[in-house]
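Quick one: the structure is below, and I'll ask about it shortly.
Removed from the display is one protein chain of the complex; every other protein chain stays in position.
Let's turn to subunit A:
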Amino acid sequence: MTVTLFRSRRGYARAVTKLPPDDELVAALRAGDGAAFAKVLDAWSSSMLRLARSFVSTHATAEEVVQDTWLAVVKGLAAFEGRSSFKTWVYRILVNTAKKRGAHEKRSVPWTSLLPGDEDHGPTVDPSRFQGPGGAYPGHWREAPEPWASPERTALALEIREVITGVLDELPARQRAVISLRDVGDHTAEEVCEILQISAANQRVLLHRARAVVRERLAGYLGAAG
């Protein structure tokens, strides 16, 4: 897979090898074009693996989910009607496959409700960081967040990736699914809502909570270094 990094408004974004438009791509796949299949397989599988990991407990199972999804896509190509983008259609199959698989697992990840769960409520920053009603400025920082060292310092870059990967593993399933799609992958809010069948408001709550957890953990590294 060719992955290039370029500066965008949200920082670095990944531009993956450009795929042809949906109608051409689907026509090529239906015609049995192996090169087209290899291209789409390489472009999407990494992000599909990350999403599958929100539903099942091991990397090996996630890989099986991705494999089963692609097999279902190959066999079900005739059923694609173009009502959503092809990518969203594939990801919906992934989510359904992963949910079924998660339900069979002993240590299944809870994904029973489409609504945010208990872990998705309450403040995302420790309330003790803000002044109480008796303070000079209630609701304002007691002490401003510590400044961070630049994460672009190469010595820190590898460590940061490990930290982030570790936090993703600990996030509640729904938050992990949303942040994997939005920030690690490059899906839009609309696509995430469609893939996970959640409302725009829920999507935002889950994403915000997940980001706040990752920020807090990064603060432990970059703040101390700053």
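What we mean here is this: a contact is a pair of C-beta atoms (placed from the backbone, for glycine too) under 8 Å apart; a residue touches a chain by one contact, two chains touch by 3 or more; residues count from 1.
By definition in this document, contacts and distances are computed from a predicted model.
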item	value
From "NADH-quinone oxidoreductase subunit E", "Anti-sigma factor", "Cytochrome bo(3) ubiquinol oxidase subunit 4" or "FAD-binding protein", the hidden chain's UniProt protein name	"Anti-sigma factor"
Sole contact to the chain not displayed, among A:P20, A:G82 or A:G139	A:G139
Missing-partner contacts on subunit A, residue numbers	1, 3, 5, 10-14, 32, 34, 37-38, 41-42, 45-47, 49-50, 63, 66-67, 70-71, 74-75, 123-125, 127, 130, 137-141, 143-145, 147-148, 151, 157, 160-161, 164-165, 179, 183-184, 186, 189, 200, 204, 207-208, 211-212, 214-215, 218-219, 222
